[in-house]
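Got a structure for you, written out below as structure tokens; questions coming shortly.
Shown here: the complex without one of its protein chains, the others still in place.
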């Protein structure tokens, strides 16, 4: 069918990561529209009712009678039946951000574009290990959510593989979004356990709190700070040397490529021989900070 | 005379450190109106709350038909046929007149699990009961109680108790908010209830109302029964003095009377 | 006679589709007690709510000292020296007696931005004012209002209005919940206020109370002024009939009287 | 005369405002979202959302009518889901054991909530806030302890799947929609036709007077808390079966969402006024607003703003009607 109508399903509204995803979609959209197509972005409002909400979005997309869907496969048990229904309805599917090549094949999706939360976590854990860190604390401000748990699990497995140890610190919901509560929680752990020499947060915003906590606990220089994803303040810290690194899956590429590939497939029947298309994990640290900062200024990193 | 339906034996009540009732012993007999008199804060409302299961006595016994019978809840009291109009409240502003009237004892039609609330019948009975009080303005049982005047609501509450009071009818200052016509009607209803063999407990601050219906009078002063006498045993002046908490009202009465005389 | 302090000219009031007051014209003069009489639901409370700025008339004019002067809020009325005791409420269960008494017009000590609430003085004045009503049980201004009996609270509200009523004192059924002693005291206070040159508007359902203090009587029937007369112009029986909404009370009165006679 | 239908009589019903609000948002999205939104597949999208919310919103609304609140439903949804998934997924026991355990825990938490509210006179918002945290803690702690993970898979087949977690009517509608419609009908009967409903309204209007009138207020309060906690656990359980998995996190959005649905449905927050049909409409309104956004071309970043404004609008409309209801009285012919 010509003039592809595409639905993209993504994470919560106010999440920095998904905002960059949106930038990729927005940049890919003109090309789709130039061919008479349309791109709709369906976002979760929050992660409170995760699996049902995601499946609901898939069903919504099917009901919109789109030609193609780009979707992260976060909770396979829940999403697989819906994705199979979409494929059965003749809708072309690309898995993005979460899922992997095997899943794509199993579900009949045409490709997988993305990284993997767990793999990204492992990369982070190994970075700590390579830097000589032994005891890493993974701060999870959203404990119980599949994606954040995968990140921390990856970190712990990564550092363990390098001969160190890792622990997850799940924060209660009472502290979610309260920068001070997060900072003080991390500080308390640092004060209590003197051996901790690495801290990583599941989001860029939490790293702002963690930076203060490390400094307050008198561990500046001793404990290395890392974060999943990145924001302006975090990059400034990497540049200044107060933060070690940030794990970047280059979300811009995920959505940009996924939408473009899918539209071209629907409109022109093209197929990419590369399978899967991996966009990460990439590590941003002092070595590549300047190029990254340029991309950030444009909202693409 | 008949045996008492309801009796209190040496009942005490305190709220934390505040002792409100001391050693109250009282009997309420069928076909008799007991007037509870006493100054503001004497403990009248507290006493009848004990009779209607709202409060539990700190010590002492409640007897029904001569048998000790605690009243752990208002529901227990109403199961014993005791219906009460409390001094405040008793109606539900956002409910319809019909529903408010029948609250807790809704009439139903149908059978088995499909019994449904009989709105039409409830409304009809409620409107009729209230109109009998002379409140003819009310003719729609679906109207919300919140739109009624104070006296109209009070009439509704009294009509309700009269309708459901099987053996004992307790009225706490029922006439306080009522107009002349409505108050007279309440007094007539009390007499009617007495004639039907109910026991009535009646609280009022108006000597005239008390003397119009009372067969038996109990005066509370600071939580204790200060006087307990039958109709005709005391004069109007003596009763007035007792109602004022034992203070001699002679001078005050005289003062008012003299002002009236100037009229 | 003096000019009216407060006058209503052709005032109407309706709540949505319900017309409550029709073309009310009334004058309240200094040194005079105006008794508002009428059946339940006649519109008395609504009328005084218009005088005290709680409701706005649907049409018609309020004059103060002969000049048209709308009362957009209770605050505006109290700035004109009009103090009101409403039929319900007026006290705050969880506040202390002293604070409840002075709510809105708190006494302060200190100066400038450091004026602080003068708790001791407030408590002393409040306790004294309430004790003057014969309620000697209350001697601690820090006690919470919620623990008082109905009559005790009512006395507190009246004491408050009397204390702050500069020119006009409006009392909506002030004696309804009061004991004999307290009610007599309220009547004495009304007379005292009159003697001090205040105008008083007094609502009651008790003929005796009305006749004890009233100089001027206005009877509302179904929201319209049905009679407007001076002290002495009508007999007690006529007034009673009017209070009952124009119904002839002769038979009812007779009935009650006869029961009293049996006493 | 009282059974003839008049405009005044219709307008003073608690659901009048909710119904008009629903019509308004439907028109809004029909204009901005186009027709897909009203085709069967589009309707299924908001009906499914409404069903899951509605099963919780009605008992919560009854609690609110009776003057209480239950925040703990936010933790009961994942609790119900996790109980089923752990018992029937992780341990592999028969699905029915998981179902009954989930409902059983619902009853238990409801009883605890009700007991604490009755016995301590602590406001129910606070009691259930406490149990929200406590249940969240238990779910996270126990799940990690037992399964070493926060996400548990569950595969169900046979009648349990068909009854609790499947799609019906051409694979679009969740079976939950049927549960929701059935339960709504039941609630309408109990609340508006059986005498029992009257008690709930009386309790919300004036709890002391209700108790004095002989209504077993305490037992009724317990019952309503059990109902709301169990309904939330039920929804969680069905979601676990439908989606073949359960997560520890989640469910909190049900708290605000169901309060919104209830209040948009015309229930008075302070108790004593409302209707099941109103809550039903309010739930659909909420679902239409949140799902409708996806069918429009509005920038997704502004969806919260639109939801907020639509909500306020619906409540305002609603309120206008309640005021009319209170002051309504049939006009007399002559004076």
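First chain written, first letter: the chains are A, B, C and D, and each begins at residue 1.
The definition used in the following text is that contacts are C-beta pairs under 8 Å (C-beta built on N, C-alpha and C of every residue); 3 or more make two chains touch, one makes a residue touch a chain.
All of these numbers come straight from a predicted model, not from anything done at the bench.
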| item | value |
| --- | --- |
| Absent-chain contact - pick from A:42, A:57 or A:169 | A:169 |
| Touch residues of chain C, complete complex, unshown partner | 52, 54, 73-75, 77-79, 84, 86, 89-95, 99-100, 102-108, 115-117, 119-120, 123, 140-144, 146-147 |
| Interface with the unshown chain - residue positions in chain A | 12-16, 19-20, 22-23, 143, 168-181, 183-185, 187-189, 191-192, 204-205, 208-209, 211-212, 216-217, 231-236, 296, 298-299 |
| Chain D residues touching the omitted chain (full complex) | 116, 120-123, 125-127, 129-138, 140-141, 144-145, 256, 259-260, 263, 268-270, 299, 301-309, 311-312, 315-316, 319, 323 |
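The working rule: only the chains that are shown with their structure count from here on.
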| item | value |
| --- | --- |
| Between chain D and chain C, distance of the C-alpha-averaged centres to the nearest whole Å | 48 |
| Gap in Å, rounded to a whole number, between the CA centres of chain C and chain B | 26 |
| Centre-of-Cα separation between chain D and chain B, whole angstrom | 42 |
| In chain D, residues with contacts to at least two other chains | 327-329 |
| Residues within chain A bordering two or more other chains | none |
